[in-house]
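Just one protein chain is left out here, and the rest sit where they should.
As written, the chains take the letters A and B, and residue 1 is the first residue of each chain.
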Amino acid sequence: MRKLIVAATAALTITMLGGTSYAQDTLKIGYIDPLSGGGASIGEGGLKTFQYLADEINAKGGILGHKVEIVPLDNKVNPQESLVQAQKAIDAGIHYITQGNGSSVAAALEDFVTKHNTRNPGKEVLYFNYAAVDPALTNDKCSFWHFRWDAGSDIKMEALTNYMKGVPSIKKVYLINQDYSFGQSVRADARKMLAAKRPDVQIVGDELHPLLKITDFSPYIAKIKASGADSVVTGNWGQDIALLLKAAADAGLKVNWYTYYAGGAGGPTAIKQTGLDHQVFQITEGIPNGGYQPAMDFEKAFRAKVNMSLWYPRAVNEMRMFKAAAEKAKSIDPVKVAQALEGMKFEVLDGGEGFMRKDDHQFFQPIYISSFGTLKSNEPFDEEKTGWGWHPVAKIDTQQTIVPTTCKMKRP
Amino acid sequence: MLELIVISTLNGVLFGMLLFLLSSGLTVIFSMMGVLNFAHASFYMLGAFFGYQLTRWIGFWPALVIAPLLVGAIGMAVERYGLRNTHKHGHVAELLLTFGLAFAIEEIVSMIWGKSPMDYRVPQALDFSAFTIFSTNYPAYKMFMLAVSVLIFIALLIVLKRTRVGLIVQAALTHPSMVAHLGHNVGRVFMLVFGVGCALAGVAGVIAGPALVTQSDMAGLLGPILFVVIVFGGLGSLPGAFIASLVIGLVQTFAVALNGSLASLFGPLDPSFNATVLADIWNVTIAQIAPILPYVLLVLILIFRPMGLMGARET
Partner (left out) sequence: MSDTATSARDLPVPARGQSLRFYGIWVIAAIVLIVLPLLFSSGSSLTSFSLIGIAIIFALSYNILLGQTGLLSFGHAVYYGLGGFAAIHVMNAVTAYDWPIPLPFIPLVGGLGGLCFAAVIGWVMTKRAGTVFAMISLGIGELVASSSLILRSVFGGESGITTDRTALPHMFGWSFGPQIQVYYLIAAWVMISAIAMYALTRTPLGRISNAVRDNPERVEFIGYDPHVVRYLASCFAGLFAGVAGGLTAINFEIANSAYLGAVQSGLVLFATFIGGTSYFFGPILGAILVTYLQLGLTNLTTVWQLYFGIIFIGIVMFAPGGIAGLLMMHRPLVRSGTLGMVIPSYLLALVPTLVLVCGVILGIETIAHYTESQGQGNVIALFGIPFDATAASTWIIAAVMIVGGYAVARITWRRIVDAWDRATTDARDRGHLA
């Protein structure tokens, strides 16, 4: 009986694996992100972006003649599941994986890839991180096999505080963040950097709340109000930012919001609902209405084809730079590509030069502060059909975003 | 200080009433049928999505009536074709059926409406601030939610305790064959009760949808806390659920308002304990643990008073 079941399982396993034999001449990139469940809307957006970018590269002859193919792998934002998917990808002959959602997933993957590469020399795998921003990934936990194109949360804070340095109207700042490693690093960096650059600014509140568990933010809003803050800095994402802004608008709180992820899926809709016109700011590596023509052209073509706005300009940098690195190394061997990427300089999508720092494999690029609200005539792109869009407020140059690293990289 | 107390009390009551709105249907179903409906939050989600869709087509007020009716109809279908057949296998099987149903409903909703949040807004007629206290606005919509919750509470109490219908329904649970002999269709009574319970969840969905985020994972976020409310209040007790909602709403709100931690009470911990469990416990603020307080309350009450605050029986 049990034998029968085992045999059936085995037979099913074969059929399962049967689907993963691909032609050898394609260059496959495993895309490991949530494609079902709660995080799926974000994961699907990322998948469409990467598929669009693969098509773009393939239209120009691929990478060194290899056709690029994105292999979607659903990890349900679960670290364990991600490792299973990564294993699956490796078995299917994939040498490049990319992932973005969830620093916990990123940490697990980085660790997995490093161990895998040490134990299986000659079968190395590179991990391209396009959105997990925990500073630890390029500091204590840094790995030769991990490259990050998104700015770490400390880099974004460096950029934000460099902007705040020149805005004297900011006097009292309130910090509210999700209670986990990312939220805590936002809070710690904000305290440290504000103290160094604007000692006159008062931090009137410093709140941590549980991740994605709060349905009613009015008690927090009451505290912010009582503190007399004029600006709030928050790394909240998902429903935590939407509900926070809703509660603020309901209570009539008038402050400026400096956010990391107000532009995430559903964020613009929520801001439009609250009517906080140009009071919500965001820190990103690129914006649709930036005014740089090639980027605006790209945005237009992208929106026409996939029916969403470009959330990840960094994904564009990632894929284009991957191609450039492979061409520079004249090989798609992961070790050679990794060596070519180290220290590589690159003209980013939104204009300006960025570089991949050799010490920790962190990409540095110009960072933009933008605000969300009614659009000016020369700003064609709105978000989520709200009629409102991102308006550029400031650009922080690459050199102004560099932070030190504690990474001691082990090279093969 | 007074400001914080007044505002926290207000916020706590408002949040508590939202919880009651959500859990009233659950407790009605449990008290009448003995079924712990794991899919209750899913019916609430269905209510929110139907409300959203109907609001786009015919406006908020008709949606407030029609959406709960639709949800109630689906609930009745679930009872008729699912629970009734499972009943003979006992309550655990019924519970597990609703468990599977919760999975299926979530996926169906995200298939139809997608996984992004819906643009479900407060109706124009209620989109103003009702009053301002200590320079904090209270939107009229929240007052509307409060009024609906209280209304439902009173209506349910009257129907169940003071009317013939309520008596028959209660008798059907304890003496089904006797009620059947008196000429009532017991199966239909149960179907209606389940339908009404689900419709109540639907009302909660239509009303809470604009205030919270209408999204396909909204059921999973609220599910566990509803169980805390009805177990804490005493399984099957409507007044218990009402009080439990208020208590949990107030506890959570006040906990958020407090900044205290052991460190602020007794001074910072010796640095040699850094990065130990002690340091974690020492430095955590009450505000940080606010959302897990309901579960602490749940475990405590089940240990010391397993029937809950107002419950009559244990299981």
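Note that a residue touches a chain if its C-beta (ideal position, glycine included) is under 8 Å from a C-beta of that chain, and two chains touch if they have at least 3 such contacts.
Model, not experiment: these values are computed from the prediction.
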Open item on the list: Among B:I5, B:A93 or B:A155, exactly one should touch the missing chain; which is it?
Closed with: B:A93
Task: Given A:T49, A:S103 or A:T138, the one touching the chain that is not displayed - done: A:S103
Task: Interface residues of subunit B (partner: the chain not displayed) - done: 36, 82, 85-86, 89-93, 95-97, 99-108, 111-112, 114, 224, 227-228, 231, 235, 275-277, 279-281, 284, 288-289, 291-292, 295-296, 298-299, 302-303, 306, 314-315
TODO: Against the chain that's been left off, what residues of subunit A make contact? List them.
DONE: 1-3, 5-6, 9-10, 12-14, 16-17, 19-20, 35-37, 40, 44, 74, 76, 78-80, 83-84, 87-88, 90-91, 103-104, 107-108, 111-112, 115, 119, 134, 136, 179-181, 210-211, 213, 307
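We adopt the following convention: only the chains that are shown with their structure count from here on.
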Task: Partner subunit A, residues of subunit B touching it in the complex - done: 3-4, 7-8, 11-12, 14-15, 18, 110, 114-117, 119, 121, 129, 132, 135-139, 142, 211-213, 215-217, 220-222, 252-253, 256-257, 285, 287-288, 290-292
Open item on the list: Residue numbers of subunit A touching subunit B in their complex, please.
Closed with: 37-38, 40-41, 44, 179, 207-210, 212-216, 218-223, 225-226, 239, 242-243, 246, 250-252, 265-266, 269-270, 272-273, 384
